[in-house]
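Note that one protein chain of the assembly has been removed; the remaining protein chains are unaltered in position.
On to chain A.
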Amino acid sequence: MNLAQPNHPDSSQQERLEEPVLTLDQVTKRIGKKTIVDGLSFEVRRGEIVGLLGPNGAGKTTAIRMITGLITINEGDVRIAGHSIRNAFKQAIVHVGGIIENPEFYPYMSGFDNLKQAARMTDTVTDARIMEVIALLGLQEALHKKVKSYSLGMRQRLGIAQALLDRPKLLILDEPTNGLDPAGIREMRDYLKRISQSEGIAVLVSSHLLSEVEQMCTRVVVIQNGKWVTEHRIGDRKNATSMPELRLRVDRPSVAARVLKKLEHVQVTEVKEETSELACRVADADMPMLIDALREEKIAVYRITETKKSLEDEFLQWTGGNQIA
């Protein structure tokens, strides 16, 4: 059920030209007899912010740890910018910046010293680049304070700073807004959008906060019990459902319902006399026909609204109503 591609002629053209930054190919992880991640495949392309969604225990963190080489892969492979994380770890991981779970630093060192630690593990990061990233994240004032005195929000920013140091092609964030206040979450969201747009970085975010993913991501990959469930492009929700549900306020709903039931390609889903409303499903192309039919019967139409399902509703539908948080 990949609903995204057909509706995006230009992006799919681009996708054909460019290799994905991240490819998971039938990735499987077993611990003992338990299969934690089972044949998981998906891709992340340049400039995309992809949310990895799933109920607790779905295997999000395990998947992210396999992508970053922290845990071994039993079957399948992860390719980053074309390099296998299993066979060419260094060439693959050099394109990745990440925060896995909480941003962890050496608490007795300053923010700057911690960034220097990260920089010494690369071949290319200079002091000038460190200062550039510090300015980008507004960390100048906290720079020479010890990390143990940082608030969680500041540590998150320092986490993003260390992840961006070596100009990664892929940014991986595991629950990036965990423990942040609303202002911090918004700040984080804005950074990520800016980075992915201005530098074309691909971003993979795992999260259980659906509203946040909805606002931040261009696409979501939903997994459950370690398996791929569905993928979904956020901007495309209208196109995704070919027959969107509409709510009409009319003067005589039961008469209107009778009229609409005679029409082909229209499904009446609900009639509410008390609020003078009826709900139906109809494709855009059949809408003029529906309007004409109502006018012929002299039914007064006061309002037509589309009932949008929230990502949460859809998520619960996909995952069979498992608890998320």
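In this section, contacts are C-beta pairs under 8 Å (C-beta built on N, C-alpha and C of every residue); 3 or more make two chains touch, one makes a residue touch a chain; residues count from 1.
The rule is short, and it goes like this: contacts and distances are computed from a predicted model.
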item: Protein that the absent chain corresponds to, by UniProt name, given "Aspartyl/glutamyl-tRNA(Asn/Gln) amidotransferase subunit C", "Molybdopterin converting factor subunit 1", "ABC transporter permease" or "Heme lyase CcmF/NrfE family subunit"; value: "ABC transporter permease"
item: Which residue of A:20, A:76, A:98 or A:111 touches the chain not shown here; value: A:98
item: Chain A, residues in touch with the chain not shown (by the definition above); value: 65, 68-72, 89-91, 93-94, 96, 98, 100-102, 104-109, 113, 117-118, 120-123, 162, 166
